[in-house]
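The structure appears below as structure tokens.
Moving on to subunit A:
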Amino acid sequence: MLLFWVVIIPVLAVALSAVLPARSRGAANLAAHGAVFVLAAALACRITSGTGVVVFGGVLRADALSAFFVLLISLVNLAALAYSRPYLREDIRAGALSPGQARGYDILFNVFAATMLVVPLLDNLGHMWVAVELTTLASAFLVGFYNTKASVEAAWKYVIICSVGITLALLGTVLVYYAVAAQTAVKTLDWSVIMSRASGLNPRLLSVAFLFILVGYGTKAGLAPMHTWLPDAHSQALTPVSALLSGVLLKTSLYAIIRFAMITNKAMGADFTSRLFIFFGLFSVAVAGIFLLAQKDFKRLLAYSSIEHVGIIVFALGVGTPLAVFGSMFHALNHAVTKSLVFFAAGNAVKKYKTHHLHMIHGLIQALPFTAAAALVGLLSLVGMPPFGIFMSKLMILSACFQKGLYAPAALLLFFLAVVFGALMFHLSASIFGNKPKGIEFGKEAWSMKLVFVSLILLLVLLGVMMPTPLQALLVSASRLIAGEGL
Partner candidate 1 sequence: MFFLSQNSRWCFDPLALFFLGVIALVSLPSFLFSAGYLRAQFSRGRSLLATGLTVFFVLSMAVVVASANLILFLFAWEFMSLVSYFLVVFEHEHEASVKAGMIYLVMTHVGTAFLLAAFLLLHAQAGTWDFEGIRAAAPAFTPALKNILFGLFLAGFGMKAGIVPLHIWLPYAHPQAPASVSSIMSGAMIKVAIYGLLRFIAGMLGVPPVWWGHVILVAAGISCLVGVIYALMEHDIKKLLAYHSVENIGIILLGIGAGMVFWSWGWGVLAAAAFAAGLYHTVNHAVFKGLLFLCSGSIQVATGTRDIEKLGGLIKRMPQTAASFLVGAMAISALPPLSGFVSEWLIFQVFFAGLRDASSGGKLFFAGMMACLALTSALAAACFVKAFGVAFLAMSRSRAAAEAREASLSMRSAMIFLAALTVALGLGAGLVWKMFCAVAASFLEPPASAWSGLFSGSWDLIRFPGTDACLRTPMIMLALGAGIAAVYLFVRLTARKRVMTAGRTWDCGYYRLDHRTEYTATAFSKPFRIAFSFFLLPYRKTEKIRDSFYHVKEFTYETATTPIFKRYLYDPMVRGFFKLAQYVKGFQMGSIHWYLAYIFVTILILVVIFGRP
Partner candidate 2 sequence: MKASLLLLQAGFAVLGAPLVSGFIRKVKNALRMRRGAPLGQPYYNIVKCMAKEEVVSEATSWIFRWTPSIVLGSTLAALMFVPVFSFSLSAPGMGDVLTLFFLFSLGRFFLALAGLDAGSAFGGMGSSREMFIASFVEPVAILSVAVVAGHSASPQGGLMACSMGMSFSGMVAAAALFMVVLAETSRIPVDNQETHLELTMIHEAMLLEYSGPSLAMLETAAHTKQLIWFSLLGAILWPWPVGSSAALSDIAAAAAFFVLKIILCAVIVGLTEVSLAKMRLFRVADFLGLAFLFSVLALVISGLGY
């Protein structure tokens, strides 16, 4: 029953935002997404304490892994929504946005959130594929929201490249379907059924199918060489949307890859997938590191940093020990929170300075002190400074890697992380500190925006210093699902 409500509430929210007037629409949205977050938390507690699996009407199924992703998605949805209220109010007051467009934004936002929430809950791989395709289509309009040349171009590239990727993923799904049908004569695409029969499947066919899945969903997840759409889409989208894109959308396609990886691992052992994951993970961090050095646009910088963090998560999945998987899930949560914090701060800065270029943005700490503080905290957390979460998850992943004896990949990862650190500090310390240009006057943010910043920062510090036990239980059971016992 819980699952049903988690899916239905966003759909109701879509209907409500189409009907309600501006004033009450905000409150309704907040209530809806707040409720979804609470339900997700309840679902997580039910799963960790109770049976481990919750099923609804043969279509929806939630185990520890999907519960964690639902929690993650609903958290970032809530944060993005809370931020977009004051963000849009400023735009409307400034005349850049008509009330009709604001309503359109709310509808699209809720459709996007609904499709993302449904992906982890679908048991059938075909349905999951359709849901991931719908997320692309829903977010396409949000990327191309402002009808400028750059945003239309970004939207077009986003839709076409992601659709091609997802078509390849469909090819992979069909091959898996064929492998299951040929081997066990049971014609089904339900993940739980396939998982129970996975050991007998033909390993070579499954490995090729996994290749298509990895490249297909990898395009959507922003793994290097398929990441080319990501910087354009994230830098042109509305700030709350790019926070959603970076924080969560990449991880939903990662979720799909993990589902297929679990099947492949059960069929032919974890060695095949771990080598692929380690290669793609390191390649993504390397590409992101190098591109970060040459960036001149604030939001593109953050987009490339998302590619880097997705690379780290995939690298950790490649290491494969229970501790590494625990670290990668924890890193996904940390990155989602940090990236949304930094994107919100970036959005304020870009709006204040009316430019994306890093050379023109300097002295942020004098123009918008609170946003500058949030940007600084986000930046330091992104690069893995201690009091924040990513330092801990990075530590877990690296120590798992050392324990498994993968010294060369760990050394490479440390080197690339240092390059990323240098690049990010080089760009952002010059823009946060220094004297503000004459044309910019001292500005204050709305209190609700400040509330969002403070809550995200507190969450980051909390995750950095101690691990709340229910979250730990959820992550441990999720990692037990993927990498077996051992934590």
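Picked so that all candidates are chains of the complex that A comes from, given by their letters.
Assume a residue touches a chain if its C-beta (ideal position, glycine included) is under 8 Å from a C-beta of that chain, and two chains touch if they have at least 3 such contacts; residues count from 1.
Worth saying up front: this structure is predicted, and the values here are computed from it rather than measured.
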Single touching candidate for subunit A, where 1 or 2 all sit in one complex: 1
Complex interface listing, subunit A residues touching candidate 1: 156-157, 160-161, 164-165, 168, 204, 207-208, 211-212, 214-215, 219, 225-226, 228-229, 231, 272, 287, 290-294, 365, 380, 383, 385-387, 391-392, 395-396, 398-399, 401-403, 405, 410-411, 414-415, 417-419, 421-422, 425-426, 429-430, 433-435, 465-467
